[in-house]
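With one protein chain removed, the remaining protein chains of the complex are shown where they sit.
Just so it is clear, A and B label the chains in written order, and each chain counts residues from 1 on its own.
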Amino acid sequence: MSSDVLLQARGIGKRYGAGCEACAELTGPQAGVNRCPRCGTVHALCDVSFDLHEGEILGIVGESGSGKSTLVQCLYFDVDASEGELRLRGEADGENLFDLPRSRKRRVRGRLMGMVYQNPLRGLRMDITSGANVAEKLLEADVFNFRRIRDRAAELLASTEIPAGYLDAFPRSLSGGMQQRIQIAKALANNPPLVLLDEVTSGLDVSVQARVLDLIRELQRERGMSMIVVSHDMGVIRLLADRTLVLKNGRVVERGLTDQILEDPQHPYSQLLVHSTL
Amino acid sequence: MGYVAVQGGITAIENSQKLNRYLRLRGSSAPLTVTQIIEQMGPLVDRVMSEGGLYSPFHAALAVKQASGDPIEASFLLRAYRSTLRRLVDSLPVRTDRMRIQRRISSAFKTIPGGQVLGSTSDYEQRILDFSLASETEEARYEAVRDLEHAMEQEDVPGAESMDPERFRKVVDLLRDQGLVPPAPPVNAGEPTDITQESAELPMDRSGRLQMLARAETGGVLALAYSSMRGYGQIHPTIGELRVGHVRVRIPHPFRPGQAVTLGSVVVTEVEIVASAERREEEEKPGFTLGYGACFGHNEVKAISMAVLDRSMKTDEPHAPAEDQEFVLLHTDGIESSGFCSHFKLPHYVTFQADLDRLRTLQAVAAMGSDE
Partner (left out) sequence: MKLDDLVPPRSSPYNFAFLDEGAKREIRRALLKAVAIPGHQVPFASPELPIARGWGTGGLQVTMSLIGPQDVLKIIDQGCDGSVNAVNLRKLLVATTGVRTTYDSREATLLQSRHRLPEIPMQEGQIAVLQVPLPEPLRLVEPSEVETRRMHADGDYARMWVSLYEDVVQNGAISLASGYPCRVNDSYIMSPSPIPRWDIRRLNQSRQLTLLGAGREKRVYAVPPYTSVQPLEFEDMPFTVEDFSGMSCVRCGSTDTFLDEIYDEATGTSFRACSDTGYCDLVRSGQVASPAERDSGRVPAEAAGE
């Protein structure tokens, strides 16, 4: 791994089913399907590789069925990849993180990754306070000092522009935009070098979207962490991402600087996406 | 000062036990005989055998007498007795398809091979209190039995061949023949779990689940099955077949390989329910799903409830209590649940003292907080 590459992904694949010899030919962007008509195996992801550099924001764009959410779930160990290698600089002596036992994976992601889900129900526990949600991340990283936890949670919520009084409020009584901010605060709790954002603004009102996106951009500028931003919306990608991967039916069809893809998309599918952008 | 003397505990217990005995024995009635209980309280004896996990009407009736009729207490006595008995041998699997039928019905079909045999059931009894039972004399009893036996002799009763087990083909087998139910799994696919000898872990395999249900408390199993029937679950069961009768208990011959010896027979209630159709991945076409229940003695409510729960626990994604095998299996054993319930009567003054101390601390903290 070259010195400024934070994360290296090679040949990541995720399939549901055993697979057969015909799968490669009968599924993918050319065929336009994820599901093999012969054996019924669904290929959510196939042979996805990329490098993520320090301080970089990588965009992943595609429509439903493209595999973009599956990719991020594999990176966050929510889902077990069927194959592939994942390496984080400085971790596990350069071993493939997918091979680590479950308990070690949990520790890696607790310390080094933050995740924001599209649906706050997935990323937050509604039965505990906002502060407790952030605290959970700190406790996973063995911060066992009550005052420190409390102060840090308050600080993080403040940095995501959540009013101070909401530290002990329950997320379910707050708006969608607020819930996403709590998720962001939680994701940043341990100053991770990598933050994953999966369709974080897709469920929100347009004006709220804009503010959350601004917040994300600002936080990244201040703190310099690497990010992977998943969206079906080219507008979001344009706003945030330095480089972009375009996924279709589980595979990468185009990659490059975001500006270049927007100005001069090569693959027909990228062209379709770009030209459909409002 | 009033400190409890160390000897006080022993005396209190012994006196309590004397009181128990006194309450059971005093009075003007003649002592119940074990035979009376076996003969005149069959369902209670059957229930105790089932929940005690030991088939022996004599011991179950004795337990009922000792427990003064409390079914859970009696089952506890029987189960504790069971654990002192040595295990000699495992029987061959019992053949319920060769049952000597006492009762056999199906709600799924109007007519079934061998016919519907109503048998003895309280299903159609009118629940009107019969005050004549308060003054049943020995003479009246003798006459009633004689009259009933006479009436039975007059009946045009079908011959022995009509009750030949071979005639009563299982309804489930009929459904299988027509491809309406998936084929039966291979016989002897491994050893069944024995929950009394191994520590069975959750999630439990089906043999373990059925064994736990077989000794579960009737009320508990009924309540959970009822919740499923009422809508906390999507089973929609139909009774494919309900059978009550004697089945032979056979063991491999101790020194003649390949042969079997019959030890005797036991009464068993067996229910197979047919539940909602679904299409499972491995099969080509949709089919009915089945639920199975069986227990010692004649206890239909329990067997039906078992079958419903067997089916409802088969789901991979439980949404209702009756579908969650942890919920069902961990909360329906009468001996465990009543024991834990009763344990709250034990002294808890040290733990309570700890709670009191904690509360005082929290109150002090709250007071400090409001002073600021």
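Here is the rule we use: a residue touches a chain if its C-beta (ideal position, glycine included) is under 8 Å from a C-beta of that chain, and two chains touch if they have at least 3 such contacts.
Predicted model only: the values in this text are computed from it and were never measured.
Trainee: Just name the one of B:A80, B:A144, B:A184 or B:A260 that touches the chain not displayed here.
Mentor: Result: among the candidates, B:A80 touches the missing chain.
Trainee: Pick from B:S68, B:S162, B:S276 or B:S342: which residue touches the chain that isn't shown?
Mentor: Among B:S68, B:S162, B:S276 or B:S342, only B:S342 touches the chain that is not shown.
Trainee: Can you work out which residue in B:S29, B:T111 or B:S199 touches the chain that's missing from view?
Mentor: Candidates B:S29, B:T111 or B:S199; residue touching the omitted chain: B:S199.
Trainee: In the full complex, which bits of chain A touch the chain not displayed? Write them out.
Mentor: Missing-chain contacts on chain A: residues 102-103, 106, 128-129, 131-132, 135-136, 139-140, 144-150, 168.
Trainee: Kindly note down the residues of chain B that lie in touch with the hidden chain.
Mentor: Residues of chain B in touch with the missing chain: 1-10, 12-13, 76, 79-80, 82-84, 86, 88, 195-203, 254, 263, 326, 330, 335-336, 338-343, 346-351, 353-358, 360-362, 365-366, 368-369.
Please note the rule applied: only the chains that are shown with their structure count from here on.
Trainee: I'd like to verify one number: the distance from the centre of chain A to the centre of chain B, where each centre is the average of its C-alpha atoms, in whole angstrom.
Mentor: So the centroids are 52 Å from each other.
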